[in-house]
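With one protein chain removed, the remaining protein chains of the complex are shown where they sit.
This part shows chain A:
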Amino acid sequence: MRSNRLLKRHLIGFDTVFGQLIYVFFEEGEVMPAVRGDGMRGLAVFISDIRNCKSKEAEIKRINKELANIRSKFKGDKTLDGYQKKKYVCKLLFIFLLGHDIDFGHMEAVNLLSSNKYSEKQIGYLFISVLVNTNSELIKLIIQSIKNDLASRNPIHVNLALQCIANIGSREMAEAFGNDIPKLLVSGTSQEIIPGGEWTSRIIHLLNDQHMGVVTAATSLIDALVKKNPEEYKGCVGLAVSRLSRIVTASYTDLQDYTYYFVPAPWLSVKLLRLLQNYTPPAEDPGVRGRLNECLETILNKAQEPPKSKKVQHSNAKNAVLFEAISLIIHNDSEANLLVRACNQLGQFLSNRETNLRYLALESMCHLATSEFSHEAVKKHQEVVILSMKMEKDVSVRQQAVDLLYAMCDKTNAEEIVQEMLNYLETADYSIREEMVLKVAILAEKYATDYTWYVDVILNLIRIAGDYVSEEVWYRVIQIVINRDEVQGYAAKTVFEALQAPACHENMVKVGGYILGEFGNLIAGDQRSSPTVQFQLLHSKYHLCSPMTRALLLSTYIKFINLFPEIRTQVQEVFKQHSNLRSADAELQQRASEYLQLSIIASSDVLATVLEEMPAFPERESSILAVLKKKKPGRVPENEIKENKSPTPVANNHTNDVNNSSAVSGDLLGLSTPPTSQPNSGNTGVLLDVLGDIYSTTTNNKNSSQYNHKKFICKNNGVLFENDLIQIGVKSEFRNNLGRLGLFYGNKTSVPLQNFVPTLKWPEEQTNKLNVQVKPVEPVLEAGAQIQQMFNAECIDDYTDAPSIALSFLYNNVSHKITIPLPITLNKFFEPTEMNGESFFARWKNLGSTNQQRSQKIFKASGQMDLAAARNKIIGFGMQLLDGIDPNPDNFVCAGIIHMRTQQVGCLLRLEPNKNAQMYRLTVRSSKESVSVEICELLADQF
């Protein structure tokens, strides 16, 4: 049984990644391995039983037997001792890990948390960390237990609690322990109060801690804090550089157990290098910058040294640090020398025998290709990269090579790279074809100096990978041909030749039909492509095509009548055939009969006007790019050389980070999806008109701009506003009298929105009650882009109504204005308050003594009375819903405290639904009349 140990002892150190280790199936009746620790024999026996089951059915039977047993033990009269509880909870855990659902035992696990015995507590914590989010009703109990452990004088209990919080880290926990944990961190057990500034300083000085484990963990914390507040934690830069410098210059014996396979503290090094990537440039102080550059150089130098060990762990750890250093160098994008050295180093990796290194080198080079300092250096490796694309055995590596070729492509090498990509496309993996087609199409358009080349490339794309050529790609080639006189004749000739292939892709028929319909006359002089020949060639494909293509071809035919009056009767014959029942598709019938009539009635002048050549399309950014971005939201390969960042301090990186992270969270709201370049958006629309609305794949006319700010009284996140041009999402959070709100403006169109200015509307006299601060945004919202605007709000005194945002921008030079109320209403500053029935009624009575303190409204239900929905709204409103207090179970009673800078106002609320009358009665009582009135106002419209 020991033969299939994970590490072969004599093999440790050799390449165990793919070391072919002996593999032995477990035979039945296997020997149980020694059980370590306190050894729960019952558990081991159970696991053994399960493993000896000969079939899935037997296993399920055994498990059900065990579950029944445990259930009866838990329910039984005999109280179980801690050890037994622990054992059963462990069995449940094992059953869960086998993939079975566990629907009981949570309570017993939670009980274990309050045991005094470490081993029992630990199992309790393990259980909730594996299973907790399945049973959230227990969360309050769990939090209470953790609270007790945190306050325990036994440090190992405190540790268990901390570990649990760190690993689960739910919102509820953050709220419950947000105050306690920082105290533990900086002041140990004493009750010392730390002033704000000193707190920051203490945290960043953890980077100097003696204990490397502490520094390693602290760096992650500082990284997270910096991402939230880069200015405040700026002091960490110098400390991080010093620490890094000490590590990279250390000999591997210096750091003892923190040296990993001869590499000094690789994990800490990588964390520090990551931390520094939060700042642009990472160090403003020239001295610090100098030291950082020295570190980076040392790391690059070390890469050239002979390895200290042949073990893969050594090279992995060493290269991990190297790659992170290169990431930082790319992030800085200011030291030409370092960038070029990094590029050369990666170039060496391109032919390394380790697949992993080749993969990472290709990936990292993609970023180098976008820097103007290293773009040329990357290009030197073109041949090797092309070979990688063709020869790598692993598709994910080939994919990286394609990405890199795309990124390194410019005017000088475009023809060669596009040709190589086309060649490769013939045999490329299906999984990457579509993306490659897009890339080829983009590169060919972007770097075309001669548009005949561009036309050839796109027609080749259709020939080689027609199935993967999306609408956007073939729409685009038609737009370009129509806009460029010089290429029209060539396009007609080439597409005519391509159509002569016995089997050609339907996309080719579409492009051919469209182009010949417009420019067939340019090649009609040649007998081999006379009007009749063109017409017959196209019509020979007609029956093999889908209705959409047929419709397009019918349009081509009517255009032919205008271009070539001599084949009019031939064409009319075809229209006649398809204008009746023989054509199963109603749209085709209609088109055929209308075109037929048009060709019969209209004079040649009218025909010439109606069927005139298409006007030029407005020049715009290629819609294909948007499709590519959409395909790869996490990782948009770039083909754009950035301007170098001058060494002058620009702390813009933070905003980038915020945008990135918000894009991820924004996904939940469906905000970060780039605008779909639907056929009806702008430039492609004209083409579709030719085909008729019936075939357009999207429903137009979704012109309704809708927003309902009222519903945001009871929720914090969601889509606040949306119309055809823009989507505005909101995310907000409130704590005490402070609130943070982010608006996400998403441009749904394919053009930038200019003069984009959101202005806060909040009357002057209200600002001393609610102070709102707005971060400005860029005046241009790029096509398909999303930007975030942050608002900070502080409630000083109670107020009515809410601020709003007036947004103005230009879309295609037309000015638009939108005003939306912001969801910062008074109730957002509620803190829910738990209380029992007795104290609730006592206060209720107390506050009702004068009329000034209460406010009441009676109103009709807005729709069907839905108490479950009402309940959710009330919970979202921010007060604590108190169940079991009101004798009538349908009534809702709530309690909460509104936090303002100047005071706190306690508030009680009662909502009584009257089902018969379909009416509600809402009563609010608080110690301040204006508050009662406003709270009543806010909530009254909700039901």
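A few comments on the model shown:
The working rule: a contact is a pair of C-beta atoms (placed from the backbone, for glycine too) under 8 Å apart; a residue touches a chain by one contact, two chains touch by 3 or more; residues count from 1.
Operating definition for what follows: contacts and distances are computed from a predicted model.
The complex includes a chain that is not drawn, and of the options "Coatomer subunit zeta", "AP complex subunit sigma", "Cytokine receptor-like factor 1" or "Large ribosomal subunit protein mL43" the UniProt name matching it is "AP complex subunit sigma". Between the chain not shown and the residues A:Leu126, A:Leu184, A:Ala336 or A:Leu810, the one that touches is A:Leu126. Only one of A:Phe74, A:Trp199, A:Tyr252 or A:Trp267 touches the chain withheld from this view, namely A:Trp267. Of A:Leu67, A:Leu93, A:Val455 or A:Leu725, it is A:Leu93 that touches the chain left out of the display. Only one of the listed residues, A:Val397, A:Leu607 or A:Ile885, touches the absent chain: A:Val397. Among the residues A:Asn316, A:Asn460 or A:Ser623, only A:Asn316 touches the chain that is left out of the figure.
Seen across the whole complex, the unshown chain contacts chain A at 1-7, 9, 12, 16-18, 21-24, 26, 30, 32-33, 35-47, 51, 83-84, 87-88, 90-91, 93-94, 97, 99, 101, 117-120, 122-123, 126, 130, 133-134, 156, 163, 166-170, 212-213, 216-217, 220, 257-258, 260, 265-268, 270, 274, 277, 313, 316-317, 319-320, 323-324, 327, 355-356, 358-360, 393-394, 396-397, 399, 633-635, 664.
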